[in-house]
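Only one protein chain is missing; all other protein chains are in place.
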Amino acid sequence: MLDWLADPWTSALMRRAFFEAMLVSGLCGVLGCFVLVRGLAFLGEAIAHTVVLGVVLAFLGGVPAAAGGAVLAVVTVLLASAIGSDRRFSVDTAMGVLLPSLFGAGVALIALSDGYRSTLADVLFGAILATTQTDLALAVAACGLTGLVLALAGKELVLVAFDRAVAQAMGYRTGLLDLLLLGVVALAVVVSLRAVGNVLLAGLLLGPPVTARLLCRSFWGMAAWSAGLGVGASVAGLYLSWYVEVGGGAAIVLVVAATFVVVAIGVRLTGRVGPSERRVLSHDAYTAVL
Amino acid sequence: MFGPFDAPYMQSALLAGLLLAVPCGLLGVWVVLRGLAFFSHAVGVATFPGVVLGLGLPAIGPFAGSLAAAGAFGVAVSSVETDHRVRGGAVTGLALAAAMATGAVLLTTIAQVSTPVETVLFGSLLGISDTDVARCAVVAVTALGAMALLWTRLEASTFDRAWAEPAGARASRTDVLLLILIGFTVVTALPAVGSLMVSGLLVIPAATARLLCDRLVAMSACAVALCAAEVVIGLALARELDVAPGASIAALGGLGFALAAAVSAARSGLARRAPAT
Partner (left out) sequence: MAYGDRVALDEVSFGLHGGTFAGVLGPNGAGKTTLLHALLGTVAATGTIVLKGRTSYVPQLTAVSEAFPVDALGVVLMGRYPLLGWRRRPGRDDRRLAGELLDQVGLLDRARSPFGSLSGGQRQRVLVARALAQEGDVLLLDEPLTGIDAPSQKSILGVIRAQCAAGRTVVMTTHDLAQAARECDRLLLLNRTLIADGTAQEVLRAEVLGRAYEAEVLLLDGRAALIDEGAHHHPPTKPGGLP
């Protein structure tokens, strides 16, 4: 048993993969809670795709990939906010326009630049075993920066998420706080690409928070649970990928999804949700889906 | 004389694309007006494991596989999202990532899949069979018929649900029909543009049309025309540059949207500068 547990850790590649996965899933777990309560799931998904254009442009321009990705993430947020502020469009439509067009441009550029073609699969599904020391350092830096932002402005960010109008009335600069939040989310997305790739990233960013949301009522409790679930799922996912030989990113996301399904069923069966709570707002949720 | 469209496979792709412009443009209008862009994107992505399974097991085939995956996704998400605590698309996001992960695992476990993953995700010019063209035609006709029947209900319930429901629009039934139509359109468009790019065909032309038109009928016509134009130019570009058609069509659509936004901004700027009457 001990051998079974220790075996993956004997490989240096796997050790780095474990650290990388735990760092980015903890980071995504905490920031995903903001994404969840702000209803920004599509924004997270859109950024995860549009950064590909930035990564390719950075490769062609010979600058670090993370820098290119970060620039495109910020560009996406600014464009989405500009289109979404048009009376005629929802933020949903803005993202619906930006995601395919910028991602499509990125994919087309990859096809046009021969040198990059072979790595498209890595961009899509991640290549966690190829984690370098630089990747790890970036992930640590992103975690540190996010920790700093949350320590300084955490409660203000929660306040804005809960009630924008009141926060504004209290004199907070909500636009600045939004930018701060979206900045760290964009950072988290960029550093997580290595681990899970852009098509799987939504799972890491949204899965642990929705699961945690079912388990607790307070925001910070949810963030703690979410980070824990993310780290746990990434460790379990990497064990899975070591022994069953499936891709690391895919395995992690499948563990995350399975955890959500189990918790959702468990919560429904044990009735931890008050029936009144569920019913009163369910109509709202329905219109949100449709 | 056809230029990039001289090869027979290009003509199939062109025909399929032009037929697809009808349902994509017509339904895209409702996708934009009702805020269903994330849903459309997610349905497209969610078909990925179905396509992989269908390619791996010829008895199923990619069409049936993707249709089943899209249906499973719709049922799964709508059954979970009634819980208000997890609304706002988070479950949709988790479900689409889980679908992608399943597809990725299936790709490595079902060895028979010879189709490159890029083809599944971003479409291919070569993969359009006569059956695909026929399916596009069926979906185009179905969408036209459905729009003729549902138009007034969709219009009334999208504009003001609180009024339409008592007035007899059967809003929730109309919603479900619309979602099913979108699902069928997405699945039919997959061979041409791929799972990841299909929302580009639905959302971008309709959003561009919204920039240019202030009436619903004009917007719908404009969306179909733009969709057709983007398909024709995008397919030609894909052929000339040797890139995936889904990517070229979506990138071209983004360019069109940016141009239309500039036109619209210039127009409203002129209107503002004109003396008030």
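List of remarks:
Letters A and B mark the chains as written, and numbering starts fresh at 1 in each.
In the analysis below, a contact is a pair of C-beta atoms (placed from the backbone, for glycine too) under 8 Å apart; a residue touches a chain by one contact, two chains touch by 3 or more.
Just so it is clear, the model here is predicted, and its values are computed rather than measured.
Of B:Ala167, B:Leu241 or B:Ala266, it is B:Ala167 that touches the chain left out of the display.
Checked against the full complex, the candidates B:Leu55, B:Met219, B:Ala238 or B:Ala260 give a single residue touching the omitted chain, namely B:Met219.
Considering the complete assembly, chain B touches the hidden chain via residues 33, 35, 148-149, 152-153, 155-156, 158-163, 165-169, 210, 213-216, 218-219. Touch with the hidden chain on the side of chain A covers residues 38-40, 43, 77, 80-81, 84-85, 87-92, 164-165, 174-175, 178-179, 276, 279-280, 288.
In this section, only the chains that are shown with their structure count from here on.
We define each chain's centre as the mean of its Cα atoms; on that basis chain A and chain B are separated by 25 Å. By the touch rule above, chain A contacts chain B in their complex via residues 35-36, 38-42, 44-45, 49, 83, 88-90, 92-93, 95-105, 107-108, 111-112, 120-121, 124-125, 199-207, 209-210, 213-214, 245-247, 249-251, 253-254, 256-257, 260, 264, 273, 277-278, 281-282, 284-290.
Listing the residues of chain B that touch chain A in their complex gives 31-32, 34-41, 45, 77-78, 80-98, 100-102, 104-105, 108-109, 117-118, 121-122, 161, 172, 175, 179, 196-197, 199-200, 202-204, 207, 210-211, 241-244, 246-251, 253-255, 257, 261.
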